[in-house]
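Removed: one protein chain of the complex. Kept in place: all other protein chains.
Labels for the chains are A, B, C, D and E, by order of writing; each one numbers its residues from 1.
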């Protein structure tokens, strides 16, 4: 029997399932007893949980956050549903069907990755090909590359999002590169493949999405450049030298791909290839963000709510 | 025998040809005589001209600017070449081979326009198709559309530039629309076709490129929307009604296609289609601008000069 | 007997009156029954309403938003007043005394409109006079012009606000134009009269104030220019030609009257007349906004709360 | 016989007149002799001057800047007029007809000042009236107030400009205050009268317009507030107490009258009166600046040159 | 027996102590009775208070804000602690141990002030020394200087904060001035001593921290300059003249010490001394703000919450 999703729970139901517990707090009731307030979550949302007959020991053992198996019952309190929890047992994260808890691309990851490999295989420059192959040969990294989200909240913020974003950018680049014959296609394709690789070290996405300490202090842009140079040094260790000019051209694409200082790029695009990667990145990110905001809006208004980062509402009504 | 281009004149040459005269001024010499200082120009550049034995009458008759046939000689003065003009006769603009004077797309305008028509013919929505066809049926407008520059200086600033820019945007849109199935392709294609149509009223490009008064006061964005509504009213006069929702969707794409208030858009993109047109417009403009700046740089430095609107120099060296 | 205003309801009162219902939602109680939560509003404010014994059918029939006649009782719940609704019947908007529901200028609309006509009658330029008269002759439009609010929230946000704002701007212009004899008074007066006319299409104000879809996509600035050109075409149809230079001069005033790109003007003021209209508009808007914020503040603090768009609190204490 | 204005000198004229000498430098000729290069100026412009047989002593005695009587001759050198100076004698500034050298309002200063006094005499609040009268009674200050320019370059940059600007603002305020009955007219009028008074200490305008050291370090805004408090202390010394609330209300108008931090106001307007003074100040400044730029443009183009502070060209063509 | 701090109250305790009452409101219960809702506060935080059997008279007599002695009991209501108040008596502010209510520097104020005096005593310039001594001799002002907070919220926002900030800036200046021998140390030290003196008039801190009306209208920067000039005039009254150049140099340091127009400085730093004071001010403020935010964060996360003015979270984990 499948997981009972938070988004499907109605009032008065018996609950006996695994949820992600978040931000538990221990509080005294007005009678002096102790209870635990917490959020219970999965990928469909979260709900208030209350365990009334709690103890300091139960509270201390709770993962913060982490997975617990609860038994209890849903009820309406002050017009909101909450879960009254009677029993709690800790669940090992390894035994959880993680896809119930983390949003995930609806696309076939294997197919996407195969197509990514197919497109970067068209790179003709030997050094760039060698560099890209060195990334592809790093199985641990590629596993992360295929599962890492594309971001925390703005776009592709789901398991597999980094891959999906990179895949779609590569497809878009393949489609429009023939229109701009002066642009060096090899640099664009290799640059896209590596540009967000540092997100695999910037983000954690085992139980929920968050930043690593290192990710917050350093950021994925610098991390991607560091990974590029590390791969080049590994190759150098094998006697394969990558020219500094190649590393600088790809490094520049990575550093400038946010397009403005304000968005965390320490360099502005200074090559045609850097401009192209920057625009394709922004286009693909915005298309993902905008179409999902439009689809995700509930209700039948013609407009979504105000979207602060876009400084506008979005219009949802289609023609015809 | 062809035109002697400004860019090809060396010192000590006899000159007997037609040039565009610009900013002529009448001045006294130290001996009290009058002379005319002017610029003589064609599409390859401009040079100082001096007519030493001038009179108020000659000065008054000069077009400002316009075409003149001059006889004279090139000489070096203070390390710069200038033309000493002995004789001037006014030339009717109609008798001038205008392509010697105005930079022009190196592409085949007829082919480009045919391809534009082929792409917009894929629009399925009847009202949008009708609207686009009404524009296409306006021969006078289409003639301007095929010759108008795409801008004054930043990108596609040559005869046929508007067509080339629109054509390339339509090609790019056709290439990437399949990647974004939620985006309404008909709106994107019609929006691209019409988005800069107002430039035909904003710019003059008969002898040199400049803004019309109306263009400076109103701008091509508002003018494009006015043209859209005028076409709809003409259709209404024929009994063909275009829904307000269609006009608003296209109007919104036009108004928001500069992407930021700071760039003259009175509305920010609020539909997926408006975002896509905005990005394709910016990408195509920047690719044109950047590749031409890189190619146009003389000398063998790896870098172009400082590009103020891009806040950077551009790197010219290719890999390999 | 008059309407019982929301702002006058105390605890424990019997309610039997018409209110605007907004954002009704159907929810289950903890016992599994259904109830409707809603806002009940008039021009003095809004209050929570609860109908406990509700059904899907009642919910479906509710206007969202719209007018309903309710029977019920006010009570205090968690320190706030709410209305417990026992009975609901839908009310046709046409039968409602709309001024109970929408804030309205406290000035005499007929007098204001008469004074507007009197001031624009001083325009001497024939074409401008003809244009203005064409607007004045459009009875449907003038009716909207006299009732439309001046905005959604910042200033003159009440029925008749557009007229009051235009009227006061015309009065201010008449007062200061003599101080600036180089400024073309006809353009200033005609420009003020038309500058916000597009708000009649941008805003809905039948039951509450909101934007039309078209208003949000296109904006009142562009709409005002479109209306200007439409009137010119109607006149052309009657054989009366308005010069392009006149339309551009007024069009430029309209387009630039917000004064900065950031505020949605696609053109910056480039004529003395455009600057003057821009300043008078801003002055009159701010005076309305500031004096109403100062008056509207409850309590006896010397300062209003923080006014985000003004980046300051406002000081309320008067001298003497 | 009147002064020979720089703007009227043609080639080959004998010069025997007083000019303002600016930025003189002593340089060696190629033969090793010394010459002085300098600018010779009056209110109509400036011209290069050269004294070929110069000495260190002559150079040292030259005022930098200051007035000199020169004898010499105009000639054309490299297409520009210059004056070859044969003889120089220093002229005492007190003996110079200063109006030949400094641009000056074309209005009647006495009339303007009388009207200023007439308008501020309408102030009813006793303390404000006392304060204003204390300023008016300061003859030295009022003399400066009547001669000081309104600024260095942007608007009213001529002798009497501060008075003209203050006078016109007072007239504009008188004209529109009746439209805004909630605004405290006394504060507005007194605030306008004092708002730029510090310019009398910020600017020097004896021989040319420049900033005082103190003006550059402190600025006229702070200086106006210091003058306000100094007058209040002088009154206190006479036993007349001005309330702190009065000083704060006027002080706030002065501090905030530039309207934005970016323009040097350390406080943003927080009272209706401060907003009104700020708008009237900006309106009057812009009207002066714009109409003078339009009139001052030579040539018959419909547009002035690019106006950097306004981010636009200005359109000069009038309707009709 | 000491004060029972808000931060130490648990559920079910009997309360009989003095608290600061803030924002009391009188409301009807659902039964029609009246009750008073209020906040009860001291320097450790605030809690909701409810007096159920209230009357209009009790409400009217309450200070708003001010000190009251209450008798009552703490209880949990909707998961939050609140105090049910049975009895209220007004307490005179003079009889309150104010340090229980206002946060206060943990440093020894006398020692700090002694060290301040010791450092400014190193000033060698006679006029600057005289000026500083005139401030030091003003006992009333120095008492305020030693107790005034350094700000409302950002840094040094506690009693004695202004002194602590000034003291630490003087120490930092003393430490680094030897590294910059071209910088005039006397100006830096005197400038630091006076730069925020106006805060003593900008802030009230008798019962809670808030701005004075005058402080909000004028600001501490301008007030500091006014105080500087007032001291100079007092000295002038005693026959001791301070040069305008000295007042301008110090005045400029005060006016520019926020470093940017956006932060309320009407002048940008234009002397080495002004730059140095500006940097030391910002450094000391940020060190105070950042280290206190890091220490003050509860919980064991490696990061503080989002700090809006710093546009980042702060990292709390130390190395080792």
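Here is the rule we go by: contacts are C-beta pairs under 8 Å (C-beta built on N, C-alpha and C of every residue); 3 or more make two chains touch, one makes a residue touch a chain.
Everything numeric here is computed off the predicted structure, so don't read it as measured data.
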**Item:** Which displayed chains the unshown chain touches
**Value:** A, B, D, E
**Message:** Which candidate, E:26, E:58 or E:310, sits in contact with the chain we can't see?
**Reply:** E:310
**Fill in**
The listed residue (E:85, E:187, E:228 or E:255) that touches the chain absent from the view is E:187
**Fill in**
Only one of E:68, E:203 or E:249 touches the unshown chain, namely E:249
**Request:** Sort through A:146, A:192 or A:255 and give me the one touching the missing partner chain.
**Result:** A:255
**Asked** For subunit D, which residues touch the unseen chain?
**Response** 27-30, 32, 37, 213, 216-217
**Residue ranges of subunit A at the interface with the undisplayed chain** = 213-214, 216-219, 221-222, 225-226, 229-230, 233, 244-245, 248-249, 251-252, 255, 261-267, 270
**Asked** In the full complex, which residues of subunit E touch the absent chain?
**Response** 125, 128, 168, 171-172, 175-176, 179-180, 182-184, 186-187, 245-246, 249, 252, 268-272, 275-276, 279-280, 282-283, 286-287, 290-291, 294-295, 310-315, 317-320
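Please note the rule applied: only the chains that are shown with their structure count from here on.
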**Fill in**
Contact tally winner between A-B and C-E is A-B
**Request:** Return the distance between the CA-based centres of subunit B and subunit E, expressed in whole Å.
**Result:** 61
**Complete:** For subunit E, residue numbers touching 2 or more other chains are 213, 216-217
**Fill in**
Contacting chain pairs, sorted by label, are A-B, A-C, A-E, B-C, B-D, C-D, C-E, D-E
